[in-house]
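With one protein chain held back, the other chains of the complex are shown just where they sit.
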Amino acid sequence: MLSETFLITLFLGAVMAGMPLLLAGLGEQLSERAGVLNIGLEGMMLAGAWAGFVAAWASGSAGLGFLAGAGAGLVVAAFMALFCVIMALNQIVVGIALVLAVQGLTALLHFVQFSQSYPRLDGMQAWAVPGLSQIPLLGPMLFSHNPVVWLGLALTAAMAFLYRQTNLGIALQAAGDRPAALDALGGNVTRLRVLTVLTTGALAGLGGAFMSVAVAGVFVPFMSHGNGFIAIVLAMLARGRPLWVLGGAFLFGASLSMTTALQVVGVNVPVDVIQMLPFAMVMLVLVLAGRKANLPAALGESFERGAR
Amino acid sequence: MQTPPGAALPPADDRAGYGRAGSGVTGAGIRPVVALQNVTRRFPGVLASDAVSLGFLPGEVHVLLGENGAGKSTLVAMLSGLQQPDAGQILIDGAAVSLAAPRDALRLGIGTVFQHSMLVPSLSVVDNFTLGGPWWQRPDRKALAARIQAAAAGPGLRVDPFASVASLSLGERQQAEILRALMRGSRCLILDEATAMLTPQEAGALGALMRRLAATGLAVVFITHKLQEALAFGDRITVLRGGRNVGMIAPDVLQARSGAENTAHIVSLMFGEDSRRPDPLSHDLPRPAPPQKGPALLKVAGLSTAGGPQPLRDISFTLHAGEIFGIAGIDGNGQKALAEALAGQIPSTGTLHLGGAEINGGVAARRRAGLSYVTDDRLGEGIVAGFPVATNLVLKEIGQPPFWRRGLVQSATIAAAARALVQAFDIRTPDVTTPAGRLSGGNIQKVLLARELTGQAQVVIFAKPTYGLDLQNITAIRARIREAAGHGKAVLLISTDLDELLELSDRIAVIERGRLSPPYPNDDTARAAITRLISGATGGADV
Partner (left out) sequence: MSERFRTGAGRELAIQALFLIGPLLAVLILGGLILLALGANPFSYYAFVVERGMLRPSGLEATLTRMGPLLLIASGLIIAFRAGVWNLGGDGQFLLAAVMAAALAPLLHQAGWPVWLLLMAGLLTGAITGAAWAVLPALLRARQGLNEIITTLMMSFLGVSLANLLVKLAFLDPTTTTPQTRTLPVEARLPRLFDTTISSGLLIGLVVVILVHLMMTRTAFGLRLRVVGANPRAALHAGLAVPALTIAVFALSAGLVGLAGAVDVLGIQGNIRADWNPAYSLSVVPLVFLARLNGYGTIVYVFLFSALSIGAESAARRLGVPGYFSLVIVALMLITFALSDHFQKRRQRLSQI
């Protein structure tokens, strides 16, 4: 069973299925660090998935699809930022409302454009590292991927650098742990939080677009199927460590891509079992490491100058 | 400076050794670094600042003295850019400026060290110093650390740049914050209630530091409600009352007069000439009658806890009926754990006998046995802010008759009982249905007292019962504590205010790192003995 095909299928599947989680998870980690719990992440991903698909379908360019996806996520995030960060409405209520709204709207919009049909996009070209990708087994596994995969890896490293090595990273941590301190030192908590929420939206939207454009090649209503919530858990468990998000996303991706890999080698597993796997994994991890899923002190609290 | 702030301090000569740069500048010729002109700030229902005019001169420690609610924090908020005046002007070097946000105040050279630490606990000291810097820059931690140490050497501050803020004591955090303000080029340094959380030594050291800083030409503004500290540390004292500047005492006047004269003058400014209430700041109040050795009511033996910030280690003592037993100590030495372990809020080992019977179990069981607890965290755990006063008054009786019968609420009974308590304890509230969170701190404390002192209470634990209250409420609450003991209840008074303990207690013990000293009778030597014990506890923090 552990044949080369199985391994390559599983690994590539894990990368593809894990990439939306990685992008959304990195984004969520960013806003959680700054103190905003982004329950609407699922909505941002779904908006990205729809917009990405439509743009890619209309233009024939996957790149435009990704851009549109990021843009759509950004738009949803703008609502989140306006309502939760600027106007300080309840983050959970608004988050749920945004998820519902995006679910309804994308389904409607898809219906208007395509009625009951689900057109497919052509497959996407991987970007192979010249030379290295020719190595047997490791070559196709490590060096031949969609450009967005490379972007995701670069982002992971960039985030790690940002958190540890820049003033911005320090300011982010202050905004999450002691916003009043940042404010008293002349930082702008609200602006910082708005920016992180918008970035989160763009990343989640890109992740969603990756789902529809690169992985599935099709848009189906409600297709984000809880990925946004898994990404929230990933970010919670990883806390300030982007590498952990990467590892977690890959693991979840692997469990999601297990069906395909098993089918390739002729083992049939009901799709429901496979769909349960990542959630069961999350629960298992939470049971084992529950206490460690710490969150910033001011997470979920809106900031108002002078209020203690 | 070994003199604790509570002691009667000789004001003038004690300061001879410190920089006197400020002493000569009695107004003429020197322009204030920062000045307020008729600054007014309104809040719903309150005039927090009423046409206040003030000037802070370089080289002076200028004390803003006033009770809670006198308008000190509003002035600080406006000077640091957190709030803006509704009318009037803030001048810097004689020019009117607008401080629309904290960054404006910082840019113009006003540095503020707030009462509540403005350091991010999860970051190191050096990272806290880079906060607010250009976002794209990579902090050069090594170089900055070197600069921190260099800058600290001048005024004699001790700051470890690479320590995590969470591991620092409150005094160390304050030093770091002062240094941060200095390194940002502050010319006017505001210290807001800076001694509130410090040990007596730390407070003394801070006073010396303020004087050294003023000697370098800095305008130091020290905000406090403690008269002794004002006299001990200040060159110039401005008294605030009801949002107004009710009087300023210039350095020459301050030095020319005796300590007693200054005290009398300031007290009359703070509380009004016609105030007839007993002066709570004098320590010549009649001591409570010596313990009339009622029967032992509460026997605590070998009380220990595990976990928490400061576990208790083997605490034993006996409380007699009619006695007030004081527990002194610097905050964070196990006071909270002691109160909560006794009340049954956290698990503990050891034995507890109340009136001869062993009590254990949770809060409810101990309360039924006659032990009640007035928490110091009034808003955090004392009340449910959104619930009516009436509900909060029966919060620890939920499900008990006569307020609940067969599980159903008897609203009329609760309301009637609540109205009676509101009357008896003089709780100022529009109605018993008013959400408790809308009341003032003093009235919330009265709600807690009413709840804990009525019913079957025989032993009452008070944790910092007057912390953060204004004078009138302090007097009222202390009277209630005396009265409770007078009625034969045994009172455990946990406080960080030594004066309060000396005023009320029959015996005093000191808690230090979770251990309790043997009790001292509260006689003439008590102040010195207790101070020595507390001081020993910190190992003598000197600067």
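Things worth noting here:
Per-chain numbering from 1; labels A and B assigned in written order.
Rule of thumb we're sticking to: a contact is a pair of C-beta atoms (placed from the backbone, for glycine too) under 8 Å apart; a residue touches a chain by one contact, two chains touch by 3 or more.
Values in this document were obtained by computation on a predicted structure and should not be read as measured data.
Listed residues B:Trp135, B:Phe317 or B:Trp404: the one in touch with the omitted chain is B:Trp404. Although one chain is not drawn, its touching partners on chain A can still be listed: residues 39, 83, 87-90, 92-94, 96-101, 103-105, 107-108, 111-112, 221, 225-226, 229-230, 232-233, 236, 270, 272-273, 275-276, 279-280, 282-283, 286-287, 290-291, 293, 295. Hidden from this view is one chain, which touches chain B at 44-45, 344-345, 362-364, 367, 373, 375, 377, 380-387, 391, 395-396, 398-399, 404, 407-409.
In this section, only the chains that are shown with their structure count from here on.
Rounded to whole angstrom, the centroid-to-centroid distance between chain A and chain B, based on C-alpha atoms, equals 47 Å. If you check the complex, the residues on chain B that touch chain A are 77, 80, 82-83, 101-103, 106-107, 112, 114, 116-123, 127-128, 130-139.
By the touch criterion stated above, chain A contacts chain B in their complex at residues 165-168, 170-171, 173-174, 177-178, 180-188, 297, 305-306, 308.
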